[in-house]
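Just below is one structure, and these are the notes that go with it.
Shown here: the complex without one of its protein chains, the others still in place.
Order of writing sets the labels: A and B. Residues in every chain begin at 1.
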Amino acid sequence: MKPENLKSLLDRQPQGHALLQEFYASPEIFERDIERIHLRRWLCVGHESRVPEPGDWFRFDIAEESVLIVRGKDGALRALLNVCRHRGSRICHEEEGNARALVCPYHAWTYDLNGELRGARHTDADFDLSRYSLKQIHLRVLEGLVFVCFADDPPKLDEVERALLGSLTHYGWKNARIAHRERYPVKGNWKLVTENYQECYHCTPSHPEFSRHHATSKPDEEVEELRTEARKRAQAMGIEILEVETWPQGLSPGQEGIDCSYDATYPGSLTGSEDGAPLAPLMGNFTDYDGGFSYVELGPASFYLAYPDHGLVYLFVPRGPQETDMEVLWLVEGDAREGVDYQKDSLIWMWHVTSIADKRIIEDNQQGVNSRYYEPGPYTEMEVLSRKFSEWYLREIAPGSKG
Amino acid sequence: MKPENLKSLLDRQPQGHALLQEFYASPEIFERDIERIHLRRWLCVGHESRVPEPGDWFRFDIAEESVLIVRGKDGALRALLNVCRHRGSRICHEEEGNARALVCPYHAWTYDLNGELRGARHTDADFDLSRYSLKQIHLRVLEGLVFVCFADDPPKLDEVERALLGSLTHYGWKNARIAHRERYPVKGNWKLVTENYQECYHCTPSHPEFSRHHATSKPDEEVEELRTEARKRAQAMGIEILEVETWPQGLSPGQEGIDCSYDATYPGSLTGSEDGAPLAPLMGNFTDYDGGFSYVELGPASFYLAYPDHGLVYLFVPRGPQETDMEVLWLVEGDAREGVDYQKDSLIWMWHVTSIADKRIIEDNQQGVNSRYYEPGPYTEMEVLSRKFSEWYLREIAPGSKG
Partner (left out) sequence: MKPENLKSLLDRQPQGHALLQEFYASPEIFERDIERIHLRRWLCVGHESRVPEPGDWFRFDIAEESVLIVRGKDGALRALLNVCRHRGSRICHEEEGNARALVCPYHAWTYDLNGELRGARHTDADFDLSRYSLKQIHLRVLEGLVFVCFADDPPKLDEVERALLGSLTHYGWKNARIAHRERYPVKGNWKLVTENYQECYHCTPSHPEFSRHHATSKPDEEVEELRTEARKRAQAMGIEILEVETWPQGLSPGQEGIDCSYDATYPGSLTGSEDGAPLAPLMGNFTDYDGGFSYVELGPASFYLAYPDHGLVYLFVPRGPQETDMEVLWLVEGDAREGVDYQKDSLIWMWHVTSIADKRIIEDNQQGVNSRYYEPGPYTEMEVLSRKFSEWYLREIAPGSKG
């Protein structure tokens, strides 16, 4: 998109309203989103319990890109681009695996787990292997969550780290393990997916299962008391949960953004289960249910939910202008045994039905937005985070923005 | 498409020949077709018997647009855009239904059957509901047929109304009912579909089933006598069927176009059935079979066939540059009972086999037209209506045309 066209589009955008059609539909805007946002910010790609052993790896694909998250012999994780330095083949075809070395299936160029080229068959003696290491991007692990960043100079993570320490540490995610992982492909632009996740104005009509147990679907003032009580119960266990609000842009310049908030379940509902009853062994510092849960937003498109007995990681991964994968991870305490300490079907029930509903809602939203007669309407009070996100987004993609 | 490119394309178009490839294949031309033709003219969307009761509604989708045809509490039909005024979601996800109010499934903004916003949850007291009615487009019902127009200032319908009165009224379509509805998705540009329907030069090779019973597949001069005899039989019943020829552009400026013509079945064939035998109770003013049927063309892409005992509505709905839905409605007398007064399989046989054949023909036509080596050939005498349509079309999309 030419800067003058983008500028005139930004000028037409009404304040405090949903975005104009082009932002949700145009392939050129999508291209810009990827370059200005996803390839510049920290992206959550999962939980490190997926790759516990040296040689373990999994793929993370976004738009046209594919990254290998590899546990090295030194036990460290690295993020290597899944593109052979010879003729460009994908090196890993599967979704995950374990390997002693990364061997390109095409011509067998062989890289070690650090991405360094160790062998290229039938090349001259003077062939300089060191010039053809796999490209590596930044990787950080925080509270067990794995983040990568494509940018040469990634945003700083100090604020994020402090916030996670004050929030997720209580839930013991560092020692958690993935009990289930599922991908929900959505025919909708990634921003419709993010905005959907950002507000609970839609919870009552769209998510009766969720709304039965979580106070989130009510306006703040109506549920303040419930939250205060839950907070007191947590404090009684010695748990002081930090609330932070710097998402999506970070508090100081150059920082990745994060929000951590604390919310209540309804009396009688202890966790995000079908009937509100416990699902799995308590995690981290929890010795009882507090009647609350934490909600975290980090970077452009990842969201976490922490209950005392299980956790949820939501990754929104753009695939195309009107295609996004919602990847959902269910976390349990590291030693919890499936079928013994928890039942998988029960564990995933709430967020499976909720994700399926969100998929339908977002796809209907995309279709309506594609109409010539669509006109952005006003965000309401309960959609304040979606509004905040949209405003941030518009600044990020503006010509001349430093991103 | 830039005006200068369109102009040079129009200059290259040979007179009296099929259209150049670009008109059938280019996405930019398709976009222009929708804007200059479909969104400016009256579009038939079906028969009002589909929504007899207050609260009944059905969706009509064309290109990226979706319209709800809703029967109000006052018994009137309205055409409301299926786009929520809040964040743009489709309000109705299904194809049809009955509702007391139109409630957006996303955030439950609630519209009455007239499209007025009656409730928006958790908004401030000063939120002005009246600013967010569903957008409404023009709607007219003529002889039971429902028409909508997206234009602010639609073409006039006086000529159309007079013509339908003189033609379809005899067949009692006002009180008819839909016995069956079917959609045939065709991988072809909408103009190939229209041109196909416009000429019976292809009937002998492509539609042996149809050609066995209908005189349409012969040049006019060979079947004139049959028509005269059928007309006399109709007159003997007091039925004088009007013939009109103003399709597609209307006789006077600003009028929607319509053609009504009368044609004969072969001796022994009473209606459009597999064996020529009656299919259903006689309709309207018919007390016997006249050995004839009426054929009507109205607006850019709707066609009707009226036999004494049943009727056909053909809607050609553009979906993309090379995708068109043929939607076909079979009408019977309003009180006719399926399985008693008519057999559905027999009723739909003729135009089901014919539609399936047309789908194949048009798709082969599109593929050939996509060749670099395609060169438009001459329309023959029996394709005079297709030629007339093409010439009208070229004028409509020309730069500077008033449409």
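Going forward, contacts are C-beta pairs under 8 Å (C-beta built on N, C-alpha and C of every residue); 3 or more make two chains touch, one makes a residue touch a chain.
Note that this is a predicted model, so its numbers are computed, not measured.
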Query - Touch criterion as defined above, residue of B:His86, B:Arg181, B:His202 or B:Lys359 at the omitted chain - result: B:His202
Query - Of A:Leu6, A:Val70 or A:Cys84, the residue in touch with the unshown chain - result: A:Cys84
Requested in this report: Among A:Arg100, A:Lys135, A:Arg183 or A:Lys232, choose the residue that contacts the chain missing from this document, as touch is defined above.
Outcome: A:Lys135
Report summary line: Given B:Glu95, B:Glu182 or B:Glu381, the residue that touches the chain left out of view is B:Glu381
**Report entry** Residues belonging to chain A that touch the chain removed from view
**Finding:** 39, 64-66, 81-91, 93, 103, 105-108, 120-124, 132, 135
Query raised in the report: Given the full complex, what residues of chain B touch the hidden partner chain?
Result: 18, 195, 201-202, 204-206, 219, 360-361, 364-365, 367-382
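Everything that follows uses one rule, which is that only the chains that are shown with their structure count from here on.
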Query raised in the report: Using the average of all C-alpha atoms in each chain as its centre, how far is it in Å between chain A and chain B?
Result: 48
